[in-house]
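I have placed the structure first, in the form of C-alpha coordinates, so that the comments after it can refer back to it.
Every protein chain except one is present and positioned as in the full complex.
Let's turn to chain A:
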Amino acid sequence: MTQASATHRSTRYVFHDLKTLLARASPPRSGDVLAGVAADSDEERVAARMALADVPLARFLDEALVPYEDDEVTRLILDLHDADSFQPVRSMTVGAFRDWLLCDAATPEALAALRPGLTPEMAAAVSKLMRNQDLIAVARKCRVTTAFRSTIGLPGRLSVRLQPNHPTDDPAGIAASILDGLMYGCGDAVIGINPATDSPAAMVRLLELVDGIRERYAIPTQSCVLAHVTTALAVMERGAPVDLVFQSIAGSEAANDSFGISLSLLAEAREAALAQKRGTVGDNVMYFETGQGAALSADAHHGVDQQTMEARAYAVARAFRPLLTNTVVGFIGPEYLFDGKQIIRAGLEDHFCGKLLGVPMGVDVCYTNHAEADQDDMDTLLTLLGVAGCSFIMGVPGGDDIMLSYQSTSFHDALYVRAALGLKPAPEFEAWLHGMEIMDAGGRVRPSLSAGSGAGRMIGHMAPTAPEDGGGAA
(Lines give C-alpha, C1' and ligand atoms only; values in the text may rest on other atoms or scores of the structure.)
Protein backbone atom coordinates (compact mmCIF):
# COMPACT_ATOMS: atom_id res chain seq x y z
CA MET A 1 0.00 0.00 0.00
CA THR A 2 0.83 3.61 -0.02
CA GLN A 3 2.31 4.46 3.32
CA ALA A 4 0.78 6.96 5.70
CA SER A 5 2.63 9.57 7.70
CA ALA A 6 2.10 12.39 10.12
CA THR A 7 4.47 15.06 11.31
CA HIS A 8 4.26 16.50 14.76
CA ARG A 9 6.65 19.38 15.52
CA SER A 10 9.99 18.08 14.27
CA THR A 11 9.19 14.36 14.37
CA ARG A 12 7.87 12.62 11.28
CA TYR A 13 6.12 9.30 11.84
CA VAL A 14 5.80 6.89 8.94
CA PHE A 15 3.43 3.94 8.97
CA HIS A 16 4.32 1.44 6.30
CA ASP A 17 0.98 -0.20 5.79
CA LEU A 18 -2.61 -0.05 6.88
CA LYS A 19 -2.38 -2.71 9.57
CA THR A 20 0.62 -0.98 11.12
CA LEU A 21 -1.24 2.31 11.09
CA LEU A 22 -4.31 0.75 12.76
CA ALA A 23 -2.20 -0.93 15.40
CA ARG A 24 -0.24 2.22 16.25
CA ALA A 25 -3.49 4.22 16.44
CA SER A 26 -5.08 1.82 18.94
CA PRO A 27 -5.70 2.92 22.51
CA PRO A 28 -3.09 1.21 24.69
CA ARG A 29 -3.58 -2.43 25.70
CA SER A 30 -1.27 -5.19 26.81
CA GLY A 31 -2.17 -7.61 23.98
CA ASP A 32 -0.88 -5.24 21.30
CA VAL A 33 2.34 -4.83 23.27
CA LEU A 34 2.59 -8.61 23.54
CA ALA A 35 2.14 -8.88 19.77
CA GLY A 36 4.77 -6.20 19.19
CA VAL A 37 2.41 -3.98 17.20
CA ALA A 38 1.60 -1.18 19.69
CA ALA A 39 2.78 2.41 19.38
CA ASP A 40 6.09 3.09 21.14
CA SER A 41 4.91 6.37 22.65
CA ASP A 42 1.76 8.31 23.27
CA GLU A 43 2.88 10.84 20.67
CA GLU A 44 3.30 8.14 18.04
CA ARG A 45 -0.18 6.85 18.92
CA VAL A 46 -1.82 10.22 18.33
CA ALA A 47 0.26 10.83 15.21
CA ALA A 48 -1.07 7.51 13.91
CA ARG A 49 -4.61 8.66 14.63
CA MET A 50 -3.95 11.87 12.70
CA ALA A 51 -2.73 9.85 9.74
CA LEU A 52 -5.62 7.40 10.06
CA ALA A 53 -8.15 10.25 10.06
CA ASP A 54 -6.96 11.12 6.54
CA VAL A 55 -7.22 7.58 5.13
CA PRO A 56 -10.13 7.18 2.68
CA LEU A 57 -12.63 4.55 3.80
CA ALA A 58 -12.50 3.05 0.32
CA ARG A 59 -8.89 2.07 0.83
CA PHE A 60 -10.04 -0.72 3.17
CA LEU A 61 -11.62 -2.36 0.14
CA ASP A 62 -8.35 -2.29 -1.79
CA GLU A 63 -5.91 -3.31 0.91
CA ALA A 64 -6.80 -6.47 2.83
CA LEU A 65 -5.12 -6.66 6.24
CA VAL A 66 -5.12 -10.45 6.04
CA PRO A 67 -4.49 -11.69 2.47
CA TYR A 68 -7.61 -12.64 0.51
CA GLU A 69 -5.95 -15.75 -0.87
CA ASP A 70 -4.99 -17.05 2.58
CA ASP A 71 -8.05 -16.38 4.66
CA GLU A 72 -11.72 -17.28 4.26
CA VAL A 73 -12.77 -14.54 6.70
CA THR A 74 -11.21 -11.90 4.43
CA ARG A 75 -12.98 -13.51 1.45
CA LEU A 76 -16.27 -13.44 3.37
CA ILE A 77 -15.81 -9.74 4.20
CA LEU A 78 -14.90 -8.62 0.69
CA ASP A 79 -17.21 -10.96 -1.23
CA LEU A 80 -20.25 -9.85 0.78
CA HIS A 81 -19.41 -6.13 0.65
CA ASP A 82 -22.27 -4.20 -0.92
CA ALA A 83 -21.15 -1.23 -3.01
CA ASP A 84 -24.61 0.35 -3.15
CA SER A 85 -24.99 0.46 0.62
CA PHE A 86 -21.49 1.91 0.86
CA GLN A 87 -22.34 4.77 -1.49
CA PRO A 88 -23.35 7.38 1.16
CA VAL A 89 -19.92 7.25 2.84
CA ARG A 90 -17.77 6.08 -0.09
CA SER A 91 -15.93 9.36 -0.51
CA MET A 92 -15.30 9.95 3.19
CA THR A 93 -12.06 9.63 5.10
CA VAL A 94 -12.05 7.78 8.42
CA GLY A 95 -12.06 11.12 10.23
CA ALA A 96 -15.00 12.44 8.22
CA PHE A 97 -16.80 9.16 8.85
CA ARG A 98 -16.48 9.72 12.61
CA ASP A 99 -17.98 13.19 12.24
CA TRP A 100 -20.82 11.82 10.13
CA LEU A 101 -21.62 9.04 12.63
CA LEU A 102 -22.08 11.67 15.33
CA CYS A 103 -24.30 13.86 13.12
CA ASP A 104 -28.08 14.01 13.19
CA ALA A 105 -28.02 12.68 9.63
CA ALA A 106 -26.82 9.33 10.96
CA THR A 107 -30.25 8.21 12.07
CA PRO A 108 -30.98 4.66 13.18
CA GLU A 109 -32.44 4.02 9.72
CA ALA A 110 -29.43 5.47 7.89
CA LEU A 111 -27.07 3.45 10.06
CA ALA A 112 -29.01 0.24 9.43
CA ALA A 113 -28.98 0.83 5.67
CA LEU A 114 -25.23 1.36 5.73
CA ARG A 115 -24.34 -2.01 7.34
CA PRO A 116 -23.84 -4.14 4.22
CA GLY A 117 -21.47 -1.47 2.91
CA LEU A 118 -19.24 -1.44 5.98
CA THR A 119 -16.36 -3.79 6.61
CA PRO A 120 -15.13 -4.63 10.12
CA GLU A 121 -11.86 -2.90 9.35
CA MET A 122 -13.73 0.38 8.67
CA ALA A 123 -15.60 -0.02 11.97
CA ALA A 124 -12.40 -0.75 13.87
CA ALA A 125 -10.61 2.17 12.21
CA VAL A 126 -13.24 4.75 13.11
CA SER A 127 -13.51 3.40 16.66
CA LYS A 128 -9.83 4.22 17.17
CA LEU A 129 -10.64 7.89 16.57
CA MET A 130 -13.55 7.85 18.99
CA ARG A 131 -13.62 8.68 22.66
CA ASN A 132 -15.66 6.48 24.98
CA GLN A 133 -18.58 8.91 24.78
CA ASP A 134 -18.55 8.70 20.97
CA LEU A 135 -18.65 4.91 21.13
CA ILE A 136 -21.65 5.15 23.44
CA ALA A 137 -23.49 7.87 21.53
CA VAL A 138 -23.27 6.13 18.15
CA ALA A 139 -23.93 2.60 19.44
CA ARG A 140 -27.06 3.96 21.05
CA LYS A 141 -28.35 4.89 17.60
CA CYS A 142 -27.70 1.42 16.15
CA ARG A 143 -30.76 -0.81 16.45
CA VAL A 144 -30.25 -4.51 15.97
CA THR A 145 -33.30 -6.64 16.69
CA THR A 146 -33.37 -10.44 16.65
CA ALA A 147 -35.82 -13.03 17.89
CA PHE A 148 -36.41 -16.68 18.72
CA ARG A 149 -38.96 -17.06 21.55
CA SER A 150 -38.15 -13.60 22.89
CA THR A 151 -37.18 -10.45 21.05
CA ILE A 152 -33.71 -9.07 21.74
CA GLY A 153 -32.42 -5.56 21.15
CA LEU A 154 -35.53 -3.37 21.15
CA PRO A 155 -34.97 0.23 22.33
CA GLY A 156 -35.35 0.64 26.08
CA ARG A 157 -34.78 -3.06 26.70
CA LEU A 158 -31.84 -4.89 28.25
CA SER A 159 -31.84 -8.68 28.25
CA VAL A 160 -29.86 -11.04 30.43
CA ARG A 161 -28.32 -14.41 29.72
CA LEU A 162 -28.97 -16.58 32.76
CA GLN A 163 -25.68 -18.47 33.24
CA PRO A 164 -26.31 -21.25 35.79
CA ASN A 165 -22.97 -23.05 35.45
CA HIS A 166 -21.95 -25.83 37.82
CA PRO A 167 -18.48 -27.44 38.03
CA THR A 168 -19.86 -30.98 37.72
CA ASP A 169 -22.95 -30.20 35.62
CA ASP A 170 -25.05 -31.28 38.61
CA PRO A 171 -28.72 -31.05 37.55
CA ALA A 172 -29.99 -29.97 40.99
CA GLY A 173 -27.27 -27.34 41.27
CA ILE A 174 -28.00 -25.97 37.81
CA ALA A 175 -31.75 -25.94 38.44
CA ALA A 176 -31.18 -24.05 41.70
CA SER A 177 -29.26 -21.32 39.89
CA ILE A 178 -31.92 -21.15 37.17
CA LEU A 179 -34.66 -20.60 39.76
CA ASP A 180 -32.54 -17.95 41.47
CA GLY A 181 -32.03 -16.09 38.19
CA LEU A 182 -35.67 -16.27 37.14
CA MET A 183 -36.74 -14.87 40.51
CA TYR A 184 -34.43 -11.92 39.82
CA GLY A 185 -36.05 -11.33 36.42
CA CYS A 186 -33.13 -12.72 34.41
CA GLY A 187 -33.01 -15.21 31.53
CA ASP A 188 -34.74 -13.38 28.69
CA ALA A 189 -31.72 -13.50 26.37
CA VAL A 190 -31.09 -17.21 26.92
CA ILE A 191 -30.62 -19.74 29.66
CA GLY A 192 -27.12 -20.72 28.64
CA ILE A 193 -24.96 -23.31 30.36
CA ASN A 194 -21.22 -23.72 29.85
CA PRO A 195 -20.91 -27.47 30.31
CA ALA A 196 -18.07 -28.88 32.40
CA THR A 197 -18.05 -31.82 30.00
CA ASP A 198 -18.13 -31.37 26.24
CA SER A 199 -19.80 -34.65 25.35
CA PRO A 200 -23.00 -35.52 23.50
CA ALA A 201 -24.42 -37.41 26.48
CA ALA A 202 -23.80 -34.53 28.90
CA MET A 203 -25.18 -32.00 26.43
CA VAL A 204 -28.41 -33.97 25.98
CA ARG A 205 -28.88 -34.25 29.76
CA LEU A 206 -28.49 -30.49 30.22
CA LEU A 207 -30.72 -29.62 27.27
CA GLU A 208 -33.49 -31.83 28.60
CA LEU A 209 -33.14 -30.32 32.08
CA VAL A 210 -33.51 -26.72 30.86
CA ASP A 211 -36.16 -27.55 28.29
CA GLY A 212 -38.20 -29.30 30.99
CA ILE A 213 -38.18 -26.20 33.22
CA ARG A 214 -38.91 -23.90 30.29
CA GLU A 215 -41.90 -25.96 29.15
CA ARG A 216 -43.32 -26.54 32.63
CA TYR A 217 -43.49 -22.80 33.35
CA ALA A 218 -44.05 -21.69 29.73
CA ILE A 219 -41.07 -19.35 29.86
CA PRO A 220 -40.70 -17.33 26.66
CA THR A 221 -36.96 -17.77 26.30
CA GLN A 222 -34.46 -20.13 24.69
CA SER A 223 -31.90 -22.54 26.02
CA CYS A 224 -28.35 -23.22 24.96
CA VAL A 225 -25.61 -25.58 26.07
CA LEU A 226 -22.35 -23.97 25.06
CA ALA A 227 -20.62 -27.08 23.75
CA HIS A 228 -18.57 -27.27 20.57
CA VAL A 229 -20.55 -26.94 17.35
CA THR A 230 -19.70 -30.52 16.40
CA THR A 231 -21.24 -31.73 19.66
CA ALA A 232 -24.41 -29.75 18.90
CA LEU A 233 -24.56 -31.32 15.43
CA ALA A 234 -24.20 -34.77 16.98
CA VAL A 235 -27.03 -34.27 19.48
CA MET A 236 -29.37 -32.73 16.90
CA GLU A 237 -28.97 -35.97 14.95
CA ARG A 238 -30.12 -37.78 18.08
CA GLY A 239 -33.20 -35.55 18.27
CA ALA A 240 -32.20 -33.51 21.33
CA PRO A 241 -34.09 -30.22 21.96
CA VAL A 242 -31.56 -27.71 20.59
CA ASP A 243 -32.81 -24.12 20.44
CA LEU A 244 -29.57 -22.28 19.74
CA VAL A 245 -26.25 -23.56 18.43
CA PHE A 246 -23.28 -22.02 20.20
CA GLN A 247 -19.74 -21.45 19.03
CA SER A 248 -16.70 -19.37 19.93
CA ILE A 249 -15.53 -17.55 16.81
CA ALA A 250 -12.61 -15.31 15.88
CA GLY A 251 -11.49 -13.02 13.08
CA SER A 252 -9.23 -15.20 10.96
CA GLU A 253 -9.45 -18.60 9.33
CA ALA A 254 -6.43 -19.80 11.28
CA ALA A 255 -7.94 -18.67 14.61
CA ASN A 256 -11.23 -20.38 13.78
CA ASP A 257 -9.28 -23.47 12.80
CA SER A 258 -7.74 -23.43 16.28
CA PHE A 259 -11.30 -23.63 17.63
CA GLY A 260 -11.92 -26.61 15.37
CA ILE A 261 -14.36 -24.76 13.10
CA SER A 262 -14.74 -23.30 9.62
CA LEU A 263 -17.36 -21.14 7.93
CA SER A 264 -18.82 -24.18 6.20
CA LEU A 265 -19.15 -26.02 9.51
CA LEU A 266 -21.01 -23.03 10.98
CA ALA A 267 -23.31 -22.98 7.94
CA GLU A 268 -24.01 -26.67 8.33
CA ALA A 269 -24.84 -26.21 12.02
CA ARG A 270 -27.13 -23.27 11.29
CA GLU A 271 -29.04 -25.26 8.68
CA ALA A 272 -29.48 -28.11 11.16
CA ALA A 273 -30.72 -25.72 13.87
CA LEU A 274 -33.15 -24.00 11.48
CA ALA A 275 -34.56 -27.39 10.56
CA GLN A 276 -35.59 -27.90 14.22
CA LYS A 277 -38.15 -25.08 13.73
CA ARG A 278 -38.31 -24.39 17.46
CA GLY A 279 -38.49 -20.58 17.38
CA THR A 280 -41.87 -18.93 17.87
CA VAL A 281 -41.33 -15.21 17.22
CA GLY A 282 -38.17 -15.45 15.09
CA ASP A 283 -35.62 -17.74 13.51
CA ASN A 284 -32.25 -16.45 14.73
CA VAL A 285 -30.70 -19.72 15.85
CA MET A 286 -27.02 -19.01 16.51
CA TYR A 287 -25.22 -17.82 19.63
CA PHE A 288 -21.61 -16.67 19.26
CA GLU A 289 -18.94 -15.60 21.70
CA THR A 290 -15.85 -13.60 20.84
CA GLY A 291 -13.17 -11.67 22.67
CA GLN A 292 -10.20 -9.45 21.93
CA GLY A 293 -7.00 -11.46 22.03
CA ALA A 294 -8.53 -14.74 20.84
CA ALA A 295 -6.70 -14.60 17.51
CA LEU A 296 -3.41 -13.60 19.08
CA SER A 297 -3.66 -16.38 21.67
CA ALA A 298 -3.95 -18.82 18.76
CA ASP A 299 -1.03 -17.10 17.00
CA ALA A 300 -3.46 -16.38 14.17
CA HIS A 301 -3.57 -12.56 14.19
CA HIS A 302 -1.44 -11.93 11.08
CA GLY A 303 0.23 -8.93 12.73
CA VAL A 304 -3.11 -7.14 13.05
CA ASP A 305 -4.05 -5.40 16.32
CA GLN A 306 -6.42 -7.31 18.59
CA GLN A 307 -9.33 -4.90 18.38
CA THR A 308 -9.39 -5.02 14.57
CA MET A 309 -9.21 -8.82 14.66
CA GLU A 310 -12.13 -8.78 17.09
CA ALA A 311 -14.20 -6.63 14.70
CA ARG A 312 -13.49 -9.18 11.95
CA ALA A 313 -15.11 -11.83 14.14
CA TYR A 314 -18.34 -9.79 13.91
CA ALA A 315 -18.24 -10.19 10.13
CA VAL A 316 -18.25 -13.93 10.75
CA ALA A 317 -21.10 -13.57 13.23
CA ARG A 318 -23.38 -11.45 11.05
CA ALA A 319 -23.11 -13.86 8.14
CA PHE A 320 -25.03 -16.41 10.22
CA ARG A 321 -27.79 -14.10 11.54
CA PRO A 322 -27.27 -14.92 15.24
CA LEU A 323 -29.81 -14.28 17.99
CA LEU A 324 -26.96 -13.27 20.30
CA THR A 325 -23.28 -12.46 20.09
CA ASN A 326 -21.25 -11.43 23.07
CA THR A 327 -17.71 -10.38 23.69
CA VAL A 328 -16.26 -12.03 26.77
CA VAL A 329 -14.27 -8.91 27.30
CA GLY A 330 -12.35 -9.43 30.54
CA PHE A 331 -12.15 -13.22 30.50
CA ILE A 332 -8.94 -13.60 28.58
CA GLY A 333 -6.64 -12.09 31.17
CA PRO A 334 -4.14 -9.33 31.81
CA GLU A 335 -1.77 -10.26 28.99
CA TYR A 336 -4.41 -8.97 26.56
CA LEU A 337 -6.36 -6.41 28.64
CA PHE A 338 -4.30 -5.45 31.61
CA ASP A 339 -6.60 -3.57 33.92
CA GLY A 340 -10.04 -2.11 34.45
CA LYS A 341 -9.35 0.85 32.18
CA GLN A 342 -8.39 -1.37 29.25
CA ILE A 343 -11.32 -3.73 29.84
CA ILE A 344 -13.80 -0.83 29.93
CA ARG A 345 -12.43 0.65 26.71
CA ALA A 346 -12.45 -2.73 24.96
CA GLY A 347 -16.01 -3.46 26.05
CA LEU A 348 -17.25 -0.18 24.59
CA GLU A 349 -15.28 -0.69 21.36
CA ASP A 350 -16.59 -4.21 20.88
CA HIS A 351 -20.17 -3.19 21.53
CA PHE A 352 -19.89 -0.25 19.14
CA CYS A 353 -18.23 -2.18 16.31
CA GLY A 354 -20.67 -5.07 16.62
CA LYS A 355 -23.72 -2.82 16.57
CA LEU A 356 -22.39 -0.71 13.70
CA LEU A 357 -21.98 -3.91 11.66
CA GLY A 358 -25.47 -5.12 12.59
CA VAL A 359 -24.59 -7.77 15.16
CA PRO A 360 -26.93 -8.29 18.18
CA MET A 361 -24.21 -7.39 20.62
CA GLY A 362 -24.05 -8.23 24.27
CA VAL A 363 -21.09 -7.98 26.61
CA ASP A 364 -19.87 -10.31 29.29
CA VAL A 365 -18.75 -7.57 31.67
CA CYS A 366 -16.12 -9.57 33.49
CA TYR A 367 -12.65 -9.95 34.93
CA THR A 368 -10.33 -12.62 36.22
CA ASN A 369 -8.43 -12.85 39.46
CA HIS A 370 -5.08 -12.24 37.78
CA ALA A 371 -6.19 -8.97 36.16
CA GLU A 372 -5.93 -5.55 37.79
CA ALA A 373 -9.67 -5.06 37.99
CA ASP A 374 -12.48 -5.34 40.48
CA GLN A 375 -16.23 -4.91 40.90
CA ASP A 376 -16.01 -1.13 40.84
CA ASP A 377 -14.57 -1.31 37.31
CA MET A 378 -17.38 -3.65 36.27
CA ASP A 379 -20.01 -1.31 37.72
CA THR A 380 -18.58 1.44 35.53
CA LEU A 381 -18.58 -0.65 32.35
CA LEU A 382 -22.04 -2.07 33.06
CA THR A 383 -23.50 1.40 33.50
CA LEU A 384 -21.82 2.72 30.36
CA LEU A 385 -23.10 -0.24 28.34
CA GLY A 386 -26.60 0.29 29.67
CA VAL A 387 -26.44 3.84 28.37
CA ALA A 388 -25.01 2.61 25.06
CA GLY A 389 -28.02 0.35 24.47
CA CYS A 390 -26.22 -2.96 24.94
CA SER A 391 -28.50 -5.85 23.90
CA PHE A 392 -27.72 -8.18 26.77
CA ILE A 393 -25.39 -8.93 29.66
CA MET A 394 -24.63 -12.05 31.67
CA GLY A 395 -26.40 -12.95 34.89
CA VAL A 396 -24.33 -15.19 37.15
CA PRO A 397 -25.37 -15.94 40.76
CA GLY A 398 -23.54 -13.43 42.93
CA GLY A 399 -21.30 -12.57 39.94
CA ASP A 400 -19.15 -15.64 40.73
CA ASP A 401 -18.98 -18.31 38.01
CA ILE A 402 -17.99 -21.39 39.98
CA MET A 403 -17.32 -23.43 36.82
CA LEU A 404 -15.30 -21.01 34.69
CA SER A 405 -13.60 -19.32 37.66
CA TYR A 406 -14.10 -15.70 36.74
CA GLN A 407 -16.38 -12.89 37.82
CA SER A 408 -19.16 -11.53 35.65
CA THR A 409 -22.28 -9.48 36.30
CA SER A 410 -24.83 -10.81 38.77
CA PHE A 411 -28.61 -10.96 38.85
CA HIS A 412 -28.41 -8.06 41.31
CA ASP A 413 -26.30 -6.11 38.82
CA ALA A 414 -29.00 -6.62 36.19
CA LEU A 415 -31.65 -5.30 38.58
CA TYR A 416 -29.44 -2.31 39.33
CA VAL A 417 -28.80 -1.29 35.75
CA ARG A 418 -32.38 -1.84 34.64
CA ALA A 419 -33.68 0.24 37.55
CA ALA A 420 -31.06 2.98 37.26
CA LEU A 421 -31.61 3.47 33.53
CA GLY A 422 -35.28 2.52 33.20
CA LEU A 423 -34.56 -0.51 31.00
CA LYS A 424 -36.98 -3.41 30.66
CA PRO A 425 -36.60 -7.09 29.80
CA ALA A 426 -37.63 -8.48 26.41
CA PRO A 427 -41.36 -7.82 25.94
CA GLU A 428 -42.43 -11.50 25.89
CA PHE A 429 -40.41 -12.19 29.02
CA GLU A 430 -41.63 -9.04 30.74
CA ALA A 431 -45.21 -10.19 30.24
CA TRP A 432 -44.29 -13.59 31.69
CA LEU A 433 -42.65 -11.96 34.74
CA HIS A 434 -45.85 -9.98 35.36
CA GLY A 435 -48.02 -13.06 34.91
CA MET A 436 -45.91 -15.04 37.35
CA GLU A 437 -45.98 -12.11 39.82
CA ILE A 438 -42.18 -12.05 39.83
CA MET A 439 -42.44 -8.43 38.65
CA ASP A 440 -44.84 -6.11 40.43
CA ALA A 441 -47.21 -3.60 38.85
CA GLY A 442 -44.55 -0.90 39.11
CA GLY A 443 -42.11 -2.96 37.04
CA ARG A 444 -39.87 -3.81 39.98
CA VAL A 445 -38.67 -7.38 40.45
CA ARG A 446 -40.23 -8.28 43.79
CA PRO A 447 -41.51 -11.88 43.53
CA SER A 448 -44.76 -12.60 45.28
CA LEU A 449 -44.32 -15.42 47.74
CA SER A 450 -47.98 -16.23 48.14
CA ALA A 451 -48.76 -19.85 47.32
CA GLY A 452 -51.38 -18.71 44.83
CA SER A 453 -48.96 -16.77 42.65
CA GLY A 454 -46.94 -18.26 39.83
CA ALA A 455 -43.76 -17.31 41.61
CA GLY A 456 -44.91 -18.94 44.83
CA ARG A 457 -45.88 -22.15 43.00
CA MET A 458 -42.56 -22.25 41.20
CA ILE A 459 -40.64 -21.83 44.44
CA GLY A 460 -42.84 -24.50 46.01
CA HIS A 461 -42.07 -26.93 43.19
CA MET A 462 -38.38 -26.25 42.80
CA ALA A 463 -37.49 -25.52 46.44
CA PRO A 464 -40.09 -27.67 48.18
CA THR A 465 -39.16 -27.05 51.80
CA ALA A 466 -39.35 -23.30 51.37
CA PRO A 467 -42.20 -21.53 53.13
CA GLU A 468 -45.07 -20.91 50.74
CA ASP A 469 -46.79 -18.21 52.74
CA GLY A 470 -45.68 -14.75 53.74
CA GLY A 471 -45.94 -11.52 51.83
CA GLY A 472 -43.92 -10.24 48.92
CA ALA A 473 -40.39 -9.19 49.66
CA ALA A 474 -40.34 -5.44 50.12
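Here, contacts are C-beta pairs under 8 Å (C-beta built on N, C-alpha and C of every residue); 3 or more make two chains touch, one makes a residue touch a chain; residues count from 1.
The definition used in the following text is that contacts and distances are computed from a predicted model.
Peer 1: Can you tell which of "Ethanolamine ammonia-lyase small subunit", "Sigma-70 family RNA polymerase sigma factor", "FAD-binding oxidoreductase" or "Tripartite tricarboxylate transporter permease" UniProt lists for the chain that's not drawn?
Peer 2: Its UniProt record gives the name "Ethanolamine ammonia-lyase small subunit".
Peer 1: Can you say which of A:Gly187, A:Gly293 or A:Pro322 touches the chain missing from this structure?
Peer 2: The single option touching the absent chain is A:Gly293.
Peer 1: Of the residues A:Leu158, A:Ala240 or A:Leu449, which one touches the chain left out of the display?
Peer 2: Within the whole complex, the residue contacting the unshown chain is A:Leu449.
Peer 1: From the list A:Ser85, A:Thr145 or A:Ser199, pick the residue that touches the absent chain.
Peer 2: Only one listed residue reaches the unshown chain, and that is A:Ser199.
Peer 1: Can you work out which residue in A:Thr119, A:Thr146, A:Thr231 or A:Thr409 touches the chain that's missing from view?
Peer 2: Reading the full complex, the residue touching the unseen chain is A:Thr231.
Peer 1: Going by the contact rule already stated, which one of A:Phe148, A:Phe331 or A:Phe429 would touch the omitted chain in the full complex?
Peer 2: A:Phe331
Peer 1: With the missing chain put back, one of A:Val14, A:Leu80 or A:Ala419 would touch it. Which one?
Peer 2: Counting the whole complex, the residue in contact with the absent chain is A:Ala419.
Peer 1: Under the stated touch rule, tell me which residues of chain A contact the chain that is not displayed.
Peer 2: Residues of chain A in contact with the hidden chain: 30, 33-34, 164-170, 172-177, 179-180, 183, 194-202, 226-228, 230-231, 234, 246, 248-250, 257-260, 289-291, 293-298, 328, 331-336, 338, 368-370, 374-375, 396-407, 410, 412, 415-416, 419, 444-445, 449, 459, 462-463, 465-467, 470, 473-474.
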